[in-house]
Each structure stands twice: as structure tokens, then as C-alpha cells.
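With one protein chain removed, the remaining protein chains of the complex are shown where they sit.
The chains carry the letters A, B and C, assigned in the order they are written, with residues numbered from 1 in each.
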Amino acid sequence: MAAIVAANVGDAVAYGADRWTREMEDAFREAFGEQATAYAMFNGSGANVVGLGLMLRAFDGVICAASAHINGHEAGAAERVLGTKLLTVETDDGKLRPEHVLGQLEALGNEHHSQPRVVSISQVTECGTLYTADEVAALGEVAHAHGLYLHMDGARLANAAAEAGSSLRALTTDAGVDVLSFGGTKNGALAAEALVILRPELDPAALFLRKQGMQLASKMRFVAAQLTALLQNDLWHRNAVHANAMAHRLADGIAGVWPLRYPVQSNAVFPILTEKALTELQTRQLFSIWHRPTSVIRLVTSFDTTPDDVDTLITDLLSLR
Amino acid sequence: MAAIVAANVGDAVAYGADRWTREMEDAFREAFGEQATAYAMFNGSGANVVGLGLMLRAFDGVICAASAHINGHEAGAAERVLGTKLLTVETDDGKLRPEHVLGQLEALGNEHHSQPRVVSISQVTECGTLYTADEVAALGEVAHAHGLYLHMDGARLANAAAEAGSSLRALTTDAGVDVLSFGGTKNGALAAEALVILRPELDPAALFLRKQGMQLASKMRFVAAQLTALLQNDLWHRNAVHANAMAHRLADGIAGVWPLRYPVQSNAVFPILTEKALTELQTRQLFSIWHRPTSVIRLVTSFDTTPDDVDTLITDLLSLR
Amino acid sequence: MAAIVAANVGDAVAYGADRWTREMEDAFREAFGEQATAYAMFNGSGANVVGLGLMLRAFDGVICAASAHINGHEAGAAERVLGTKLLTVETDDGKLRPEHVLGQLEALGNEHHSQPRVVSISQVTECGTLYTADEVAALGEVAHAHGLYLHMDGARLANAAAEAGSSLRALTTDAGVDVLSFGGTKNGALAAEALVILRPELDPAALFLRKQGMQLASKMRFVAAQLTALLQNDLWHRNAVHANAMAHRLADGIAGVWPLRYPVQSNAVFPILTEKALTELQTRQLFSIWHRPTSVIRLVTSFDTTPDDVDTLITDLLSLR
Partner (left out) sequence: MAAIVAANVGDAVAYGADRWTREMEDAFREAFGEQATAYAMFNGSGANVVGLGLMLRAFDGVICAASAHINGHEAGAAERVLGTKLLTVETDDGKLRPEHVLGQLEALGNEHHSQPRVVSISQVTECGTLYTADEVAALGEVAHAHGLYLHMDGARLANAAAEAGSSLRALTTDAGVDVLSFGGTKNGALAAEALVILRPELDPAALFLRKQGMQLASKMRFVAAQLTALLQNDLWHRNAVHANAMAHRLADGIAGVWPLRYPVQSNAVFPILTEKALTELQTRQLFSIWHRPTSVIRLVTSFDTTPDDVDTLITDLLSLR
């Protein structure tokens, strides 16, 4: 917020030819390496669609977990805007593995099938689970070995890096990611995500696809400034460390009472309640149901969740046992 | 073929305003009921895409089996041309069941998800399995109860009706199907499929979507004549009965030696070989592999398969044991 | 800006279920009438694409001036995202007239052609010219008489209303506009536009198309608050009156020296320079060239343009004579 207010001085050239956007680009190069180019976007769906679009020909598909945000929570934007087919794989924990990718490659070269072109993973996954740098690298290797690209939906990359205790770069550039959606909004920004291109040959189409994808801000400095603020002085890290800590506090607080559907590896907790407890909790709290038949709910902490918030929720949850 | 040659007399008005097309339309009305309107198409993908397009809004999806032809064998045409998301369900035998449909309906009304709008089934399925009239009706009921439509990819509807000993109408119109792709090519035509609309309110868009979908034949009489020939004098039935009989002859011939992956309910047989037998057979015959890890192959008989063709194949298969 | 900062208090439910969004919706109802529903968007292309999408079937086209922003300045977003054809009409001054619409209607009912479905006008036009309420109403009448809708790209509707001395409603709801893009960004917002639906039957698809069009802000209060601020206390009007006044000041200052390509009816001035003057001016100022062969440039004033800014530019322009 402070960054936005600070950017509100005088006039600036529209559409990104301003110094705030230059600063943002520098900040991403510093964080992800010299070859990184970054483009401010309004939201995560926009970053994902534009980023995938850089890699796809008209007859290409995207291998992803069935639980991926691009598959289940973007209202079919990928199909509508890109005309692509998502080649979904059922997973237990939201994590794609090399064998999942290999299982889709029989279609290569067969005109009757969408051609696998991109492997897309979410870091952290929609289940809150984390890919280690080695796991990302293994996916990058299998993708590249078969002429595919590796895309990361990093709406919560910050949480992943904070949890793994690694740099942003170690989980992306160094692990073979070609195109990244870098999440800002879930990490404290008002509305700011970035498309980060780590393979320069994919860069030239980005300006055109961003504009066509309705993600070009005329007053771009206000979007760019948010991203710069997150990257500078490790604000992204502090925010993510805090959010993750709150999730662990929550998990610890209900341990032994409510089992968890997935391990806590970021800022999300998935308690398995009973149907009765779930119904009762709905009268007290607003939360999202992950899987109703098994009474799994999804609780997500954020940069501004307080220990008190968590403790109140713990008390509620414990009282339902 | 005879029908095409017979249609090659004199001039005719282009784009379907000719007597051959009128005859075809009459033939479909006779077979499917008074409300049926029929549109000649070049191939099955065309009929499916145009037919689905009649029912879909920009944010709608199609519930179908993961094995459906529209999902796995049309090169992403539905996603590219319609921009739709296929909401796929894993099935054991290619058959969608009411509980599969119900499992997808939680998305209704939630803007984050593609909206289920159509239930699409293949009759017979890609596994060669058959929906009974009652099973189709049950799907129609659940679809209609929730404001969805029922679409049938009937590329091999003739085989289904022949096997079930029922009329075309009993498996479609009378069972609640709203839009049908009627297959001609697999049943003896050179290149002719029909989109058959059984719910009149969906009809007005058909001419426009067919043209836009690049399925409008300028010399339509040659396509229409093929379809009329199949429907008249029960040629469709004779062809399908024969093809099915050849499949059963094949299945009977290898019974006790090679188990089958799916029951034979039409003109397809799916023997489970060994890896060694599969490899050996490839040196003798051209066939398609259904699932390589389990050595399942797919053998399809047709209107012109002879008992000798089948017996030769049986001999080959038996020799591989 | 103040509004954004004010909205940054405490937590709010995501995706628009918050009190800032409710206030915005109320503000639009007050300005445009009881039936108006409003949806916050990130930018004008987003509002246009989503708004047009409400009205278009897969085989429909949009009648618009060739100079329209949706045709020339949105990088083909309408074709890509909506798959629609823009049925463009050459105009002298950017203004569509009833006879232009009538000239496109021969295609109605002919399957070989995209079907005209929407008349889209820009208020003010890309040439800075203004439609009177009567002119809008005349277009609405011809559109509605033939089953078409009337869409207004109102990126600068505020400037139009300020210039016409009329209310927002008089130029839209009361003149038969069905769907409106209401511009905030050019009128002082950081990044906020609104899709305003004036024909309730078109409303149900809006949430879905906004999400699919990648225009759904998770922290919507920050977008909504900007729009509310513009609508409350007539801020939109003050900003637009000022911008228009600056344009007139500029036009007056160069009168008699540089002729204008279009009359000044809002916040844009289009001087016809000489090639030499244009080249010389490029060394001193950053501006956009409207039509190079005739040396027409485009100068746009804004809510924060000062009289001094204008006078400096006048001095520059006069010195080039």
C-alpha cells in the first residue's frame, strides 16, 4: 500500500514505460537471474493464461494435476482464451511426478490427440504441498528431454520458498522452470502478479499476449510498485514465513483431535472433520469445503493472520470434537 | 456408393436446397420422430463439435467419460473450436452413470468453475460397450433435472441398436437424448455423418454453426444421399448386424485362450494378450493397441468384414498362445 | 487514491462479497437506474470483452466503426477471447449512424455470414467526437428493431456527459444502451473500469464471463472503492469538466494556426500539422500520431492536466508554424 501511494507522484508514461516498471524488472532479475524478464499482471489467472500462451501452438495441450488451479478454478479460461486442452492427471496430494508426465507422452506425434507441450505444476499445490527443488528439477528434466516446457503456477511460490528455506531462484530458474506465474496478491499485494519468463526465446510474444489477454495496465506503475515492494528487503519472505507459521500453529493446535488430509507444508491446513462438526463450524466461521463427502475443510492463513485469529479458530475446532 | 452415383444427375442448387437433402431430412424424421431435424456433416468430429456448440454458452463445460472420443481422439477440437472444458470422469468401461453426473454438479452456480451444461455419452462407447435404453433414460433424467442437456455421440449408434434389437428411436429420442451425432461412415458410407436435433429449441443455430464449423458441403446431395441410403430399407441395420456378428465370431473363436477386457456388445473386441503375443502379432497384422501396459488390443469389425477375415485372425491369435 | 487507502482496513471476504463492492453497486444503481448491475473490472479491454460476451452467440458479429477501440487497439482480444467477427464500418468522424447499421443487416439469416448481433459505439469516439442522447437513441432504436443489442464503450463517457451537460443516465439507460463499459482509469482511477448491465436479462452470465475473462479481483474492495469514489460527490464530473476545459483551452490557443481534424467535443485535440512541424515537435514532446500521411497528431488532456501544461504546449505548437 505504501508503495502504491509512493508511486502516485506526477505523471508517468503509460503502459509500462516508466521508472517503477523498470525497478520491478530489475528486482525480478535480481531474484531470478539475469535472463529473467517480468511482466506485471492483474491476477493469477491472467499470469497463467498469458504464460501458458507463450508456449502453446494451436494443437497443444498442458499436462497438469487434476487439482491444478488452471484446471479447476479459472472457469475454463485456458480452454476459452488459449483453446488448449488440459491433460489432467489424478494425484493424491496435488503433486505431479515424472511418471505422470511420461504416461501422457504416448500422444506425441499422433494427429488424433492434443500434443503435450507444457508440464504445469503449482508451487505450492492446491493441497498446500511443496515440491522440493529436486522434485521440480526432475520434472524439468523429463519435460525438456521430450521437447516440453515446464510451467510453474507460483501463486504461493513465496510460501514454498519460505517453507523450504530456499531462495526463489533455487525453486525455479535453477530447477529448470521455463515460465513462472509469481504471486503477489496472496502474499500481501492489492492486485499484482507477475509473469516471469526464464527462457529468453519465449519472451518476444509476451507483450502481445498480455495486451490481448486484457492484462495490460495503462497506469502500470501502480501494479509494478507493489511487486517491487514485495521483492525488496525480503518483504515476500517475511510475509510468507509469517503465514506459514500461522498454519503450523493451527495444525499444532488441533493435533491429536482432527487429523489432516495433507501435511502442512505452507499456509494451508486441511482438517478432516466429521459431518456434524463441519455443519456446526459453518455456523461460526466462513471457510471453504475441500471435499464434502469426507468432511475435509480448507483453512488458509495469510500475511496478516494474527496468532489470536488462529487461537480462536483452534478453540472453535477443539470444541467440536 | 450406388446412392452417390445416382445423385450425380443434372444440376442441383448448392448448400442443401435440393431434393436429395429433403429426402434425407424425411428419412431422419421417420427414424427419429417428427421433431427431428437433421444436418449432413463430413465427419464425426464435425457432427460432435457442431452439435455440442448448439447447447454451450461461453462458460459451459461438457461432462463426459475420460475415454470419450470428443476427449481423447478429436485433437482438442472441442476446446479449440468451442472453447469449452470437458469435465471428464474416469470410468471402468467407458459408460457414464448418473452418479458420475451428480458428482460434477457441485460446480453449478460457482463462477470459479466451468458450468456443467451437457452430458455427452458415446453409443456404443469407445470400449464397445452398450447403454441400454433405460440407462440412457436415467442419464437424460438426471441431466434434465438439473438443467443440462443430453448429447449422444452415436458414431456407432447403428451397432448399438442392432445389438440391443431396438429401433434407433428407442435409444435416442425416446430415452431423452437432445442432440445426436449419427454415424454413417463407420456403417458403410464414404464420408457422411448427421447431426440430429431432437429438441427443436436447439435447432435455429444449427445452420450457422455447421457453416462456421466448416462442415457445409456445397454439393450436399452427395453427402445426403449416403445417409438416406443407410436409413432406407434398413441398410444401417443389416450393416450393423453383420459387423456385430463378425465381432462375436471373433470373440467366440478366441474364447478360453485370450480373455477380453470388455464384454463384446457391438463390433469391437478387446483381447488381453501377453506382451510377447502382442509384439508377434504386430509382425502379421495391422491393429491398434488399446493399452500397452496390459497388452490390450482393439479389433474392430465392419460392414464388409468377411467370416474368412475373422477366421484368419482367429488362427493368428490362437497360434500366439 | 484516498479511497483505496480507506478501503485498506481489516479483512474482507474475497471476490466481491464485501461492503465496498456493495457500495459500488449502489452507486451505479443511483447513477444509471434501478435495473443497473455493475461489475468491477481491471481495464477497459476487459470490460468490453466481457460485456460483448454477454450478448454474443458463437456465430455472431459486432457492428462497429473501423476506428473503434475494440477493433484497432485491443490486440484482437475480441476475436481471440470471444471468437467474434467485428463488422467494421468506415466513418469520417468515428461515429456510427443508423444507415451504417442498416447496411450490415442483409447478412441476417444467411448462414454464410456472421450474424450481426450487437451495435457497439464509443462514447466519446476515438476521434473525440460526441454522440448526443438523440443520436444514441436512434442507434438503439434501429438495433432493437432488428433484434440487436446496443453496446457502449464508455471509456470516456464521463467526458461525454460533462461536455453534453447531461447526466450519465441520459446518455445511456435512457437512450437505449443495453451494456456499458464505464471508464474509471482515464477519469482519475488507478485501475478500475466497470461493466454496467442495463438490460437485466443479460445479467446472469456476467459473473462467469468476468472470471473466465481474467477480470475477477480477489481483493475487489480496492477496485470497487475507486469506482465509488468517482461516482460519489460528482467527482467523475469535476474531473471530466476539467479535462475537457483543458482540451478547449488548447484548441483555442492554436486556433487560426493549426486546423483541427475533428471538432473538440471532449478531452482530445487533433491538430493537423505539417510534416516538418510534426517532426520538430517530436524532439520536444511525447505524443501520439493519429495519421502520419496527413500529419495529424492526437493530444489528450486529463483530470490532472494543468493550464500551465497546456500553455507550454500551445507555445510549442505556435512556434512551429
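For the reader, a short list of remarks on this structure follows.
Here is the rule we go by: a residue touches a chain if its C-beta (ideal position, glycine included) is under 8 Å from a C-beta of that chain, and two chains touch if they have at least 3 such contacts.
Note that the structure is a prediction, hence the values are computed from the model and not measured.
Check B:157, B:216 or B:231 against the missing chain and you find that the one touching it is B:216.
Checked against the hidden chain, the listed residues B:102, B:191, B:289 or B:318 yield one contact partner: B:191. Touching the missing chain, out of C:80, C:156, C:169 or C:211, is residue C:80.
Checked against the full complex, the one of B:3, B:24, B:75 or B:250 touching the unshown chain is B:75.
Although one chain is hidden here, its contacts on subunit B can still be listed: residues 1, 4-5, 8, 11, 13, 42-43, 45-46, 49, 74-77, 80-81, 185-186, 190-191, 208, 211-219, 222-223, 286, 304. The omitted chain makes contact with subunit A at the following residues, 15, 53, 57-59, 82-83, 111-112, 115, 205, 207-212, 216.
Subunit C meets the missing chain through residues 58-59, 61, 72-76, 79-81, 83-86, 88, 90, 106, 111-114, 292.
Here is the rule we go by: only the chains that are shown with their structure count from here on.
Per-pair counts of C-beta contacts peak for the chains A-C.
Here subunit B and subunit C face each other with the same set of residues for the most part; over half of the interface numbers are shared between them. The geometric centre of subunit A is 40 Å away from that of subunit B, both derived from CA atoms.
Subunit A and subunit C have centres, each the mean of its CA atoms, that are 33 Å apart.
Subunit A has residues 74-76, 80-81 in contact with two or more other chains.
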